[in-house]
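Notes follow the structure.
What follows is chain A.
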Amino acid sequence: MSKKDKVFTVQVRRDFCKGCGLCVEYCKKEVLQVSPRLNRLGYNPAEAANPEACIGCLVCTQVCPDLAIEVYSG
Partner candidate 1 sequence: MDKVFISGNHCIAEAAIRAGCRCYFGYPITPQNELGEYMAAHMRRAGGVFLQSESETAAINMVIGAASVGTRVMTSSSSPGVSLKQEGLSFLAGFEFPAVIVNMMRGGPGLGNIAPAQGDYFQSTRGGGHGDYRTPVLAPASVQELADLTVKAFALADAYRTPVMLVGDGMMGQMKEPVTFPEPIDPETLPAKPWALKGRGDGPSRYQASLILDGLEMERHNWKLVRKYKVLAEQETMYESYMMDDAEFVVVAYGTTARIAKGAIKRARKDGLKVGLIRPITLFPFPDKVLRELARSIRHFLVFEMSTGQMVEDVRLALENCGVEINFHGRPGGVIPTPVEFSRVIHRYYRRM
Partner candidate 2 sequence: MELLNKWPKYYKKDVISHYCPGCGHGIVHRLVAEVLEELDLGRKAYLVCPAGCAVLAYHYFDFDVIESAHGRGTAIATGAKRARPELFVISYQGDGDLSAIGTAETIHSANRGENICVIFINNAVYGMTGGQMAPTSVIGQSTMTSPEGRNPEVDGYPLHITDVVASFPGVAYAERTSVATPAGIRKTRKAIRQAFETQVEGLGYSIVEVLSPCPTNWKMDPVTACRWVEEEMVKEYKPGVLTDKREEKRKEKG
Partner candidate 3 sequence: MIVKTLCAGSGGQGVLTLGNVLGNAAMLQGFHATYLPAYGAAMRGGTANCTITIADEEIASPVASAPDIVVALNQPSAFAFINRLVSGGKLIYNSSIVEEVPERHDVEAFAVPANDLAVELGNARSANMIMLGAFAKLAGVPSREAVFSSLKLLMGRKKAVFEAGCRAVDKGMEYLS
């Protein structure tokens, strides 16, 4: 199975996200967006709006200053 065929799951740990939007900015596949709903910290966290587009490049996890994003394969 090539990487392309793999399925990835992006999960934002909602209450750890401060809504900086860097993951949204740097995701080439536009998987993420800023949620209109506030989290417990009072920020608009990122959320996976387009999860099936994820290619597992992990850029979102690298640019996240708050270790708020988890990416799973399979």
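What we mean here is this: a residue touches a chain if its C-beta (ideal position, glycine included) is under 8 Å from a C-beta of that chain, and two chains touch if they have at least 3 such contacts; residues count from 1.
In picking the candidates, the idea was that all candidates are chains of the complex that A comes from, given by their letters.
Everything numeric in this text was worked out from a predicted model, so none of it was measured.
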**Message:** Quick check: counting C-beta contacts as defined, which of 1, 2 or 3 touches chain A in this complex?
**Reply:** 2
**Prompt:** Inside the complex, what are the residues of chain A that reach candidate 2?
**Reply:** 8-9, 15-16, 18-22, 25-26, 41, 43, 56, 58-59, 61-67, 69-74
